[in-house]
Every structure is written in structure tokens, then in C-alpha cells.
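All protein chains but one are shown in place.
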Amino acid sequence: MFEGVPLNWFLITATLMFFIGIYGFLVRKNLITMLMSLELILNSVNINFVAFNKLLYPQHLEGMFFTVFIIAVAAAEASVAIAIIINIYRRLVNIDVENMNEMKN
Amino acid sequence: MINFGYTVWIVLIPLFLFILIGFFGHKFKPIVSGIIGTSGLFASMAISYFTAYQYFFVLPKVGETFVKVIGFETTWLRFTEKLVIHLGVLLDPISVMMLIVITTVSFMVHLYSIGYMEGEKGYMRFFSFLSLFSFSMLGLVVATNIFQMYIFWELVGVSSYLLIGFYYTKDTAVAASKKAFIVTRFADLGFLIGILLLSFNTGTFDFITLTDPKGAAIAQGSGIMFLGLSTMTWSMIFIFMGGAGKSAMFPLHIWLPDAMEGPTPVSALIHAATMVVAGVYLVARLFPIFHFSAPVALDVVMYVGAFSSIFAAVIACTQFDIKRVLAYSTMSQIGMMMFALGVSGYGEEAGLGFMASMFHLFTHAFFKALLFLGAGAIIHAVHSNYMNEMGGLRKHLPITHITFLIACLAIAGIPPLAGFFSKDEILAASHQKAMWIFILGLIISGLTAFYMFRLYFSIFWGKDQHYHHTPHEAPKVMTIPLMLLSLGAIFAGLLPFSSFVTSDGKPFASHIDMAIAIPAVLVGVIGALTAMVFYRKETNIPEKISGFLGGFYRAAFRKFYIDEIYLFITRKIIFNYVSRPIAWFDRHIVDGSMNGISYVTNEVSGRIKGLQSGQLQTYAWVFVTGAVALALTFIYLWTN
Amino acid sequence: MLIMRHELLLVTITVILLLVEIFLPHDKKHKIILPAILLMGLVTIAGFIPGPTGILFGGMYGTSSLILLMKNILNIGVFIIFVQSVSWLKLEEQKEKISEFFILLLSTLIGMDYMISSGDFLMFYLGLELATIPLATLAAFERYKEKSAEAGVKLIFTSALSSGILLYGLSMIYGTTGTVYFPEVSAAYTAAPLQILAFIFFFAGMAFKISLVPFHLWAADVYEGAPINVTSYLSVISKGAAAFIFMIILYTVFNKIALMWRDVIYVIAILTMTLGNLFAMRQRNIKRFLAFSSIAQAGFILLGIIGQSQLGMTTVVYFVLIYIFSNLGAFGVAAIISNKTGKESIDDYDGFYRTNPLLSLTMMLALFSLAGIPPVAGFFGKFFLFASAAKQGMYILVFIAVLNTIISLYYYLLVIKAMFLNRSDQPIGYFKSDGYTKFGLAMCVAGIIIIGLASPVYEFILKLSYGLY
Amino acid sequence: MTNNQIMFFIFSAVIVIFSILTVTSRRILRAATFLLFVLVSTAGLYFMLRFNFLAAIQLTLYAGGIVVLIIFSILLTSQVGAKLELPGLSKKIYALIAAAAGAALCIWTILQYNFPRTSIESGRTSIDDIGKALTSTGKYGYALPFEVISILLLAAMIGSIVIAKKRKD
Partner (left out) sequence: MDILTSFIVIPFLTIAGLVFCKDHKQVKLTAAIGMGIQLILAAVLIILFLRERAAGNMAEMLFVKDLVWFPSLNIHYLIGVDGISVAMIGLTSIVIFAGIFASWEVVELPKEFFIFLILLSSGVFGFFISLDLFTLFLFYEIAVIPMYLLIGIWGTGPREYSAMKLTLMLMGGSALILVGLLGLYFNSNPSGGQLTFSLLAISKVHIPVEIQKFFFPFLFIGFGVLGALFPFHTWSPDGHASAPTAVSMLHAGVLMKLGGYGCFRVAVFLLPEAAHELGWIFIILTTISVIYGAFGAIWQKDLKYINAYSSVSHCGMVLFAILMFNKTAMTGAVLQMISHGIMTALFFALIGMIYGRTHTRYINEMGGLMKVMPFLGVAYVIGGLASLGLPGFSGFVAEMTIFVGAFQNVDAFHRVATIIAVSSIVVTAVYILRVVGILLLGKINNEHYEHLGDAKWYERLSTGVLIFGITAIGMAPLWLSEMINGGLGPIIQRLLMASPIH
């Protein structure tokens, strides 16, 4: 309980955000919007970590540091993803995920 | 005690001949192999006679009884401690008698064949097979145990197969050989099962142990019951099935007439004198068991023998192929031997049937071989098998004519020729047993005389046929055996047979009962005369009679359709309704299911390929759903 | 320092390569190949020098002799891949970025090493990402090819999604246990629903890496699209490392809920083997074919993991070692053919034996090893895997697995059939391979033959794994 | 309702609503803006939980860095004014089912779980502590991850360059 805010509220918010991100990932056609959904997903996990850290285990900063590193990784991931997206765009002049099915079956 | 070890050479000499001629025969001139074979057999025959002399006259009897002597024995295969196959030489009256018959006839046939087969392709092959046959047959009769007998039994069968199919480019010969082998093989199946049952019940293969009336094997009783008959009875019936097959008893006789496709000397040797009587010999060999442990089986022997005998005699009256007539005659005679055994008891006088049967076997060998060899000479001369293409040959073939006549008289039971004596004993024995079988015997005798003389008159009398080239008498090498055998046919009956061969080895004196002999001779004479009336001159009586008999005649002429029934069973039932469905089942059901598995796998593989759609979001969906579903499942599983 | 020697050495050579790259003139970029390979060879050999083991950074990093061996195994694999990629790197299109290839590959290897050595989930996560993200760029390495770009997209996006799910699981693990250090997590873990959920989400993330059904769908496409040497890297090293850490975490962290995860793995193993095989059966593209076959192989690895014993642990390492050689052998041949002729379809292999017998034989050995046919190493690996599962009494699982080896044998035989049995009017012509290729394949063949028959290899691994489980 | 609660509700409402808008908006730039709102209000949550350092990072790196990166790439690859194509209905439904099921499951299990209550009242984390932890090599020290992440970033950079740089020709 953080001064009246129960842990579960954080968790539920984060979970909702997580699955909204998942939903976005599953339906958005544009690769960049998919990337945005991914950011939502990672962000929601961050909230979890932070909330746990603060509300349950404040002795150490494990959750917080985890979050820091997740943010860093997310940045790296995003940069690589964007590089690849740009590369794709150069090849196909289109970044619709549904067009990316040259390999199948 | 005399060492009979040398007797093994009787058997081995033919084996060596077979190997010698078979492997190296093509190295030298054809005639050489004939001479080697014949002289080898002569040696074998000489040893046999010497053995007979030693056995019957030198070897001391024990308690007036001829003992059974193991001349030679070696272990061949060991199944269990008790069930051991030995190969050896067992000497007792019947085996010694058989040795004489076989070596004699075989020698004659060898000699005869030198002339008969001259110029044939495969001359040396013929002689090697003949040697092989002699070896097998000799091995059979001297068998010390039932398994050795079975071994040689099979070998005899295969030699017969090889010899029947000697003219292997002739389709009928091939078919006949195949038929002979398969039918006898089928019978042998019974024999084998019988052996298995018998050996399991008694724990031994050994003849001496098995047939000792006071021995454990018989005393042990007849075993458990099965379908109302004891195991012992079943085993003897099965064994008799083997004997019936080899001896061409109804209904396993169908191979014998066809077997006449083989060269005539072969018919003489194998299908008249020796191999076909193996069944009789087998029953005789196991006679104590039949008698003591399985009387029902002995009755079966009697019925089968009797029926076969009359059945064959009737058919023989209708056939035109001289070799077939002789074949049915053989069958009929063997039937007589069989029912003689069937009616026999055990012991001296009671065992008259046994003695008579063996006696008939002995005499029959001579005159039937003679008949066949004579027929061979005739065929050799006219190049036909059909009596309606012959006639008046007595002028062209004087020696053959005379010897053939002797043989006919002998088989018709005209005294004092050999057949009279043996047949008389058979009739006497059957008279002891039952009236109806005696009468049956008489009828058979009459029929025998009829068809033999029908044959005789048709060939040597009747009207002259126009032959392509004038028939001429066979060379010396063929006529000498004829003459020698006719001596046998004349005098063999004069032997005091019952002082040598009896059911229990104890000699007794047999005598001729006029009450039986007279009717027997009478029916013989009547039969012969009837034939003379019908066939000496060309008449139309036979046609009339056959017309009068109508359907029966046709049935007899078609051998009572037994062949057709067999053909139906084998071709239609086995081939079409068993084997073909099995082949189909195998291809489609068994194999199909195996292929089906692979087909289904392949098909599933093809179907699920769509899952790999190439759509990233589909993958992600599966990913998420998979994770959620797994979580759901395992939370459910592990919290309950 | 010495405890971390694998990572440090790798970092060192990465830096060296980076520096060389900076100072190397444009037209001489290919000169870096030989030094890179030699350096990697040195590192590989140096890895085998015995040294201290232990725990560093307050438990974030730890090695044992077995973990060192795992790293050595990965080193060997990477070394072979270096050697095998030469012919590809020398192609015109790659000339510009040879050193980048090495650097990226090495950085992922560093990531894997850290991942294997991790003592808490943070290091594990970072190692995992380090082992994945650069791989996406490698998959998209052939910029000019659409397929390669597509492979890059698919890899980076699915990996990001999977790491998101994994992170969610990790957050819950943290939330329920209060720590991310392995020993403490292990001590505090129970089978509460949330913890099961956390485990499953973590598992899904790992399963993505090892490409277990149903988290495998990316694999085939990425494998097909990526440059063939990267594919072999993905299917062998990446997968092997993931299997190692997966096993370690299962054994050390989740040991309290072993009964539960054993069930999970039971199901997943069956699914993976079966579906992997069923998908592989009809593939005609050799890369895709090998991709699915490697999915099925991952299912077999699970059999070792499920054994949850020293035997299981040893066999997993042993199997991965064998698997590296076998799969690299197969990929090596496929790579040669692809580089020389551009042909990647199995149908093109018709009559290959008659033109290139040695390559065909190598391929055959490799495939037999993958199928588990004696006397090559794969047989031993599979047998011991099965033994490990059988030890737990899971005979039915073993039976299903063995049936699956038959299906796998079927499609491996299809390749062999194409090469040996079929006759073709226009077979792939005879070509000469360069020294690097020959050396690489020779290593694979030697490995395939020796590792199985020479029992000391197995016993050595076993000895190292004492006390770990 | 305490102040904290009110703040939390505002932040979480913003997060959820704008998350939804991010994944549904048909204008890509707007989506990016909504994402920015989400990230910013997440930072607000961090502030509320008194993780000031983290909030700062969130704002600079995430909101400042990544979103800018995204916007750049949007500008590079899309026509700004164009509306995005709508996804197919079945796809939406399937995705919704998956997401909803997942969310339901997670929330249910979370609610099932009895989180331990902590007695320790946490104070404000000082930058000092964080700095020490980042360079510490002991337990709860983060020197090693720091090194690893640096390699990761380097590799990501090299990789991005390799892929994204234009061909010479």
C-alpha cells in the first residue's frame, strides 16, 4: 500500500497496458505502429517492476535498476528495429507487415 | 552273433552311384553311366542276397523267432534326450524281404534301362536319379526308427518327382510330377503329424522299442482321448495317411495314374514294385502298434484298402492307356495288401493277413515289374500307349508276348504262378475276418483277371494295326530282365513264405485251403475267359456293355471325377479363394495400412503447412495465445 | 578476472577487430578475415586452459567448469562458423562489411556467454538481449535481398514481443519473490497461480529462443531469409546457448516446481518434435528444411532437460556439442552449394553425389548424425537423451520421440535420396571448394565421427557436471 | 480518496486511454503523440513513487529519445497526412480475444495472489545511492550490467549502421 494506493491498482494498470500493447502488436499493419505497441509492452513491465520495488521490496533497488536497463535495451531494440524498417522501406517502399510474407509454408 | 555292419553298403552303394553319376556322369560316354549304375546295383543286390541268407539261415533264432538286428547305427540328430534320430540298418524278416525285392527289381530295371533309354537325352541323369531312388528306398526299408523312415520317405518322394518329370520339356510330365509330389507331400503331412503324436506319446522313434508288444510303448496305453479316439489311434491314422498317400490309396491315389508320364522303367520300379508299396510296408512295420493300441486305425486301413482296391479295379477295366491300366491295377493290388493287413491279427495263425500281405507284396513286385517292363517294350516298339492302337503284336514281339502272358496269369491268380499263392492267402485271411470282405476280394480277383486279359488280348491279339514301321523285338538287354522277372513271377509263390515272414517273427506253416482256392481260381479263370471273348477277336460286345452301363461306365472311364474334384479344390478354392485373397489382403490391408500411416503423416504435413503463413502477426498471435493457453492450462492443473 | 576470461577475451578481440576495421583502408577489408579467424581460434583454444571458477559481482555472474565447457562449445561452433562464412564473406556484396559481421557475431556470443553465466535475472535478460538484437541485424545483413530484410523484421519484432512477455513473467517473479537473484528466487518459489503464470511467461520467452512449438513460427522464415551462415549460427549457437541457460535456470531456479515444469516440457517436447517434423517433411528449400529439422531437434533436447538429473544435464551439453557439429556440417555443405551456385532447393541436389562425392558424403554423415544413426555421433547423443528421459520413467515420451526420429529419418533420407539416388540431366557441376571450407567441413566430419565413438568426451562432460545438479 | 489516489487515477487513466488510442489511431503521427503521453504519464507514476531518477530517465531516454526516433522514422517512411489502413475485422477479433483473455487471466491471478506486506518504509532514493549501486561490484551492484548494456548499445549501433547505411553505388 503506497499511501492509499494498493499495489494491485498498479499491477492492473500495467497489465491493461501490456495487453493493449499486445493487441496493437497483433493488429497494427504499419511496422512503426507495431514498434510503438512494443514500447507500450515494455513500459508496462517497467511499471510492474517499479511498483513492486517501491511497494513491496523497498530495501533494495533491484526493480528500479531492472527498469533502467529495460529502458536502455528498449532504446537499442528500437534503434535496430528502425534501421531494419528503413531498410525494408528502401526495398519495398512500404512498411506494411502484411506484405512481408515472401517466405511461408 | 553275426556282424551285419556290411549291410550298410547295400544302401550306400547306390548313394555313391548317385554322386558319381550325378556329378561326373557328363565326363564320360552315356553308356558308361548305365553300366556303372547297373553293376553297382548288382553289387548291392548280391549283398542283399547274402544278407538274406545270413539272416534267415545263419542267424540263430531266439525262441523260434526271428530277432530284429541292428546292423549299423549312427546318431544323426538329437532332439531331446530320448528323441534321437539314428541312421542305421534294421534287419528283420520284412526288411530283408524288401531288400531282396528292391535290389532285384532295381537291378532288373537298371539293366533294362540301358537298352530302353538308349539315345535319350539325359541318359546319365536318368541313371543318377535311379540310383538316388534305390538309395532312398533301401534306406527307407532298413530304417531303424520312424524318423529315418520319414527322411527316406521324403527322399523317395523326391526321386519319384524327379523321375516322373524326367521328360521335363513335356508339360504333362511336369504337371504329373508336380501332382505326385504335392499329393504325397500332403499325405506326408499326416505322416509327420502322426510321428509327432506317436513320438510324443511314446517318447521314442525307435522301431524296436515301439513295436515290441511287451514293450513300454505299447504297454503305456493309448493316451488321452480326443474326439472319441485315443491319441494313439489318431497318430496311427495320421501315419496311415502318409502310407496311403505313397501307396495311392483312395482318395490320395490321383497322382499314380498321372505318374505314368515318367519313363516306363521308372513306372516299373517306383510306381509298381517298390515305392508304392512303402505304405504297406509302413503299416506292416508298425503293425503291433496298430493291432494293440489302435485297432480302430487298423479298421481304417482295412476299409480304405478294400475300397481302393475295388475302386481301382473298376476303373482299370475302362482305361485304354496300357500304363494307366497297369497303374490302376497296381493300386488295386496294393489295396488288397492293405486290407490284408487290415484284417490281420497278431501272432502266428492269426497273423495270416500280415503274412499274406507281405507275400503279395513280394510276388506282386515281380509280376507287376514284369508287366511294366513288358509294356515298356511294347511302347518302345509301337510308340504308343493306347491299346486301341495296338493289336496282333504276338507275332512281332514273341518274347515280350510270352513274358507278358506269364505275368497276366500270375496276377490273375492262376496256379501255380506266384500270384495265386499270395492272393489265396489274402482271401484266406479275409475269410477269417468277415464274409463280405472275402466276397469283395473275390470280385476284385475276377475284375483283375478281366482287365489284365483285356489288356493282353487287345495288345497281342485282336486285329492287326498298321504301324508306321514294323514293330520289332527289343534288344537283349531289355528282354533278359523280362525273362528273369518272369522266372520270379512263376516261382516266387512257391517259397514257403510263412516260415520267413510273419507278424511276430515266429514262423508257421501255411497251407492252401481248397475252399478258398477253388473259388478264387474260378473267378480268375472266368474273368480271363470273359476278356478273351470280348477282345480276342474284334467284337462289339464291349461297346454294348459300356452302353448298357451308361453313366456308370462314363464315371468309371473318367475315373469317377476324382481328378476334377481335386482340380476344383486346388485351383478354385485354394488358389482363387485362399491364396488370392491373402495376396490381396496383404497388398491392400496390411501393406495398405503401413502406407496409410505414411500417407496420413504426409497429408497432415501438407495440411498444417498453412499455419506457417508468413504473417508476422499470425505468428505473434499464436505466440501470445500459446503462452496464455499454457498458463491457463497449468494454473488449472496445478491449483486443483 | 580469470573467472570471466571467456567474456573478456571475446570483448578484447571484438575491440581489436573494431580498431582494425577503423584503420583498414576500404579496398583491403577482406584482409581482416584471416586474423579474425586466427584470433577466434586462439580464444577457443585459450578457453580450454583450465582456470579458476567461481562467483563474481555479488552473484550476478558465476561460472563452473560445466559452464566453461558450454562456453567452449559455443566458441568452437562460432569458430567453425567463422571458417565457413569465408566463402560467403568474400562475395562482392559482403566485402564492405566483413569486420562488422565478425563484430556483431562476437557481440552476440558475448551476450550468450553472459547469459549462461548469469546469476540473476537482470544479467540473464541483458545477455539474452545482447544475444538477440545484433542477430537481427545479422539476419538482415544482406541488405539488397528482400528475404534477408524480411527475416530481420521478423526476428526483431518477434524477439521484442517475446522479451516483452518474458519480462512480464520476470516482473511477476520479482514481485512474488522480492528478488531477481537466482538462489533467493529459488528459495522463495512456490506453485502459486501467479508464479505459474510467471513461469509460463518466462518459459515462452525462452521457448522463443530455443524455437519450441508453438513459439517457433518465426524460426523457419528467419532461417530461410537470413544469410545461410547466419542461419547456421541461429540454429546452432543461439539455440544451444539458450538451451544451456534454460536448463540451468530450470534446474537451479525452478527446482521447487520441477514437477510442474516437467509436465509443461513433456507437452511442449511432444508438440515440438512432432510439429517440427511434420513441417520439415515437405520442405524443398534446404535452409527451411534444416530450420524445421532444427526445431524438431530442439524438442529432443527437451528430453534431456526433462530428465532432470546429472545424466540429463550431461546429455544436453553432449547433445548440443554433437548437434553443433552435425548441423554445421549440413549447413556448411548447403552454404557451399548456395554460395557457388545459388541453388537452395533440395530438388537441385539431384545427382549431386556423382559430381561432388565428398561433399555429398559429408552431408550424408551430417544428416545421419542429425537423424541419430550409428556409428556417427548423433546416435549417441540421441540415445543418451532418451536414456535421460527414460530414467524418469517417461517411456511413452521416449517412444513418441523415437517415432519422431523415424519421421525425421524420412526427410533426411529425402535429401540423401536426392543426392545419391536420383539422377539428373543437369546436376550441379563439380566445383572446388577453398581451403577454409574444406577445413571447416573437415572439422565437422571429425567431430561427427569422433565425439560419439570416443567415450572420454562424454565422460569428461559428465565429470564436469558433478555437483552442479 | 487521498491525493495519491487521485494522482494515481489520473495517471493510470491517461495511460490506459492513451494506450488504447495509440493502438487504434489511424493517423500515425497522432499515435506517436499519444504514445508520448503514455510515456510521460508513466514518468508521472515514477515521480509519484518517488523514483525521480528513473522518471528523469524515462522522460529523456524514452519520451525524448525513442519517441523522437520513431517520429523521425515516421517522417522518413510515411506520408504524414495519410490515414492508416484499417486491419481486417477477423484479425481484430482474434487479437482482441487473445489480449482480453490474457489480460483477464493475468488480472485474475494477480488478484488471487497475496502479496506480502512490507513494513519497511522506503525513503527517497538519492542519486548518490544510485550512482554507488551502478559502480558497485558487490551484491545489488550494477557494474557488470552496465558494461553489458554498453556492449549492447555499441553492437546495436554498429548493426543499425550496417543495415541502414546506403549503398555506395
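Labels for the chains are A, B, C and D, by order of writing; each one numbers its residues from 1.
Everything that follows uses one rule, which is that contacts are C-beta pairs under 8 Å (C-beta built on N, C-alpha and C of every residue); 3 or more make two chains touch, one makes a residue touch a chain.
It should be emphasised that the depicted structure is a prediction, and the values quoted were computed from it without experimental measurement.
Remark: the absent chain touches shown chains B, C in the intact complex. When the full complex is taken into account, the listed residue touching the unshown chain is B:175, out of B:100, B:175, B:529 or B:629. From the options C:35, C:51, C:183 or C:374, the residue with contact to the unseen chain in the full assembly is C:374. From the options C:9, C:234, C:398 or C:428, the residue with contact to the chain not on display is C:398. For the options B:3, B:75 or B:388, the residue in contact with the chain missing from this view is B:75. With the whole complex as reference, residues 311, 314, 368, 373-375, 379, 383-384, 386-387, 390-391, 393, 395, 398-399, 402-403, 405-406, 409-410, 413, 416-417, 420-421, 455, 458-459, 462 of chain C touch the missing chain. Seen from chain B, the chain kept out of the figure touches residues 75-80, 83, 147, 150-152, 154-155, 158, 161, 165, 168-171, 174-175, 177-178, 181-182, 185-186, 188-189, 192-193, 196-197, 199-200, 574-575, 578-580, 582-583, 586, 590-591, 593-595, 598.
Note that in this section only the chains that are shown with their structure count from here on.
Should one ask which of A-D and A-C has more C-beta pairs in contact, the pair is A-D.
Annotation: 27 Å between the Cα-based centres of chain A and chain C.
One finds 31 Å separating the Cα centroids of chain C and chain D. Chain B and chain C, compared by their mean Cα positions, are separated by 77 Å. In chain A, the residues touching two or more other chains are 11, 18, 21-22, 25-27, 35, 56-57, 60, 62, 65, 69, 73, 76-77, 80, 83-85, 87, 97, 100, 102-104.
Along chain D, residues 91, 94-95, 98-99, 102, 105-106, 109-110, 115-116, 140, 142, 145, 149, 152, 156, 159-160, 163 each make contact with two or more other chains. Considering their complex, residues 22, 25-27, 97-98, 100-105 of chain A touch chain B.
Chain contact summary for the complex, chain C toward chain A: residues 121-122, 125-126, 129, 133-134, 136-137, 140, 143, 146-147, 149-154, 156-157, 160-161, 163-164, 167-168, 170-172, 174-175, 178-180, 220-221, 224-225, 288.
Those residues of chain B that touch chain C in the complex are listed here as 598, 601-602, 604-606, 608-609, 611-612, 614, 616, 618-620, 622-627, 630-631, 634-635, 637-639.
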